[in-house]
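One chain of protein is taken out of this complex; the other chains stay put.
On to chain A.
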Amino acid sequence: MFRAVVRLSTSGVRSLARIRPCYSAPLASRCCSHAKVETDEEFDARWVTYFSKPDIDAWELKEGMNTLIGYDLVPEPKILDSALRACRRLNDLASAIRILEAVKDKSGPHKDIYPYLIQELQPTLIELGISTPEDLGMDKL
């Protein structure tokens, strides 16, 4: 989807402007093609559903993650939560940590996105026992 930055909650974190393209409505406006445009909520829901597949296999996880990281956006916490749970079902802790590293890298110069994601994912991280790269000292060279 074409949003540049993930939407932040009002829980104390400064909100970043959400840059929406002019054709955010489902009905196409004059300036663009006639294809139906997916809203951000639909995008998120689609990806949450993708990773929530109970019998997801390693290939699907890999393919999904690589595709998701290829998009020009940082995934919402709920998508990442779904992906981390998929890693749990696949008994793959290393990939879970890799996903956290990848979204930190995706944030680029926006240093406040990753702490927000970790804050939102904290319950899942504690529940599944996933340590962040920072906890393991792997965020330094």
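Everything below uses one rule, namely that contacts are C-beta pairs under 8 Å (C-beta built on N, C-alpha and C of every residue); 3 or more make two chains touch, one makes a residue touch a chain; residues count from 1.
Simple rule for what comes next: contacts and distances are computed from a predicted model.
**Student:** Between "Protein YIF1", "dihydrolipoyl dehydrogenase", "Cytochrome c oxidase subunit 4" or "Translin", which matches the UniProt record of the unshown chain?
**Tutor:** Result for the unshown chain: "Cytochrome c oxidase subunit 4".
**Student:** Which of A:V74, A:I97 or A:L121 touches the chain that is not shown?
**Tutor:** Of the candidates A:V74, A:I97 or A:L121, A:I97 is in touch with the missing chain.
**Student:** Tell me, which residues in chain A touch the chain that this view leaves out?
**Tutor:** 61-62, 65-66, 69-70, 88, 91-95, 97-99, 101-102, 104-105, 128-131, 133, 135-141
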